[in-house]
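Heads up, one of the protein chains got dropped from this complex, but the rest are sitting where they should.
Moving on, here comes chain A:
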Amino acid sequence: AGGGNDIQWCFSQVKGAVDDDVAEADIISTVEFNHSGELLATGDKGGRVVIFQQEQENKTQSHSRGEYNVYSTFQSHEPEFDYLKSLEIEEKINKIRWLPQKNAAQFLLSTNDKTIKLWKISERDKRPEGYNLKEEDGRYRDPTTVTTLRVPVFRPMDLMVEASPRRIFANAHTYHINSISINSDYETYLSADDLRINLWHLEITDRSFNIVDIKPANMEELTEVITAAEFHPNSCSTFVYSSSKGTIRLCDMRASALCDRHSKLFEEPEDPSNRSFFSEIISSISDVKFSHSGRYMMTRDYLSVKIWDLNMENRPVETYQVHEYLRSKLCSLYENDCIFDKFECCWNGLDRQVQLFSLIVMTGSYNNFFRMFDRNTKRDITLEASRENNKPRTVLKPRKVCASGKRKKDEISVDSLDFNKKILHTAWHPKENIIAVATTNNLYIFQDKMN
């Protein structure tokens, strides 16, 4: 990685249905590793959460890391009907965020458009046996038949993983929730919708603080919406939110209760040579992620990924073009609504060689392609998530899109890209070079080739 050797990615696993006919409910809408990387959660359009657990590493088989197998599946959100407004509330899971582990149980926050839920996932692998008044099947014994007494003992049982909702944070958002972010104090979190951001305490469900409100008095004056928000990884009073106009605002909650005035405003002046009717639309930021240290943050707009230094507001320090060849296709992409696709981005985890974080950026594209950019070497790579590369430990072949002119062998021309196959959600294991890439309804897991 950062040390000099590029990572060689190999196919590891794929989860999900094989057939091309995609059931709407199976569309994956979010992917997230937990803090240790042992658990990998996905949310889908049907409101379900599926958690995969990594097998314990087999020390003898050092050439592969543990596989991910289904650990727990539960229905997080149900479709609702708001009778007052005559509106259906979609059960689609927009975001999942894990809490750091404090005890034997695992906790995660999952949210749909309106309601956030705190789920506890706990294991049960023992059960008490040997009651005096009850039979093993639960029937009560006749007390007169009891002649001796014994102490019930715990005996092993088949592992059972239970998910239970511990808190439900509802009725605080008029508009659709697009982000949740847990604070570094691990006690509070924020939730953001199109026009407002609320601050919650994890223990309190009937109250939240409104910390950002950009709704104008007259809705006809609305020109900008909130698209993503995240807490700073180390400073518990700092957060950022991005907008549909390509700006990022950094706010400090100590400055005022309602953070309508930003502490910093990050915006890059427009390149006049690239100006088009669609300039504003493609500048809309779809994701924002702080680097591990909090010194940098990364934003994703329609065509590029930008790295910002928090100390410099007037332009990003690095810009990476994800699929610049689409710039000449913007009208068609606007016509078929692809221009509104919200791609996410993520940082690499810990780089063991260099013992550094935040050196590689990953994000998705069309035709089931995804891209990685190495900040040190400035090299980038395009890979494909497809069942055709099914052989484990075979290094993935890099892909190339031919923008114009003569198409070389193994290249794909822009016009043959499948815009229905989009990779919007990707995640990187926090400590290993293992990545999870979601196509429409399948989850691919890739690992770097060891030894």
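Convention: a residue touches a chain if its C-beta (ideal position, glycine included) is under 8 Å from a C-beta of that chain, and two chains touch if they have at least 3 such contacts; residues count from 1.
Note that in this section contacts and distances are computed from a predicted model.
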Going by UniProt, what is the name of the one chain that was not included in the view, given "SRTD2 protein", "Myotubularin-related protein 12", "Sorting nexin-1" or "Eukaryotic translation initiation factor 3 subunit C"? "SRTD2 protein"
I'm checking contacts with the chain that's been left out. Which of A:137, A:158 or A:220 qualifies? A:220
Identified contact with the non-displayed chain, of A:174, A:234, A:263 or A:377: A:174
Contact with the hidden chain (one of A:196, A:289, A:371 or A:399): A:196
From A:53, A:284 or A:367, the answer for touching the chain not displayed is A:284
Residues of chain A (touch criterion as defined above) contacting the omitted chain: 84-88, 170-172, 174-176, 194-196, 198, 206-210, 213, 215, 217, 219-220, 222-225, 227, 244, 255-258, 277-278, 280-281, 284, 328-332, 334-336, 340
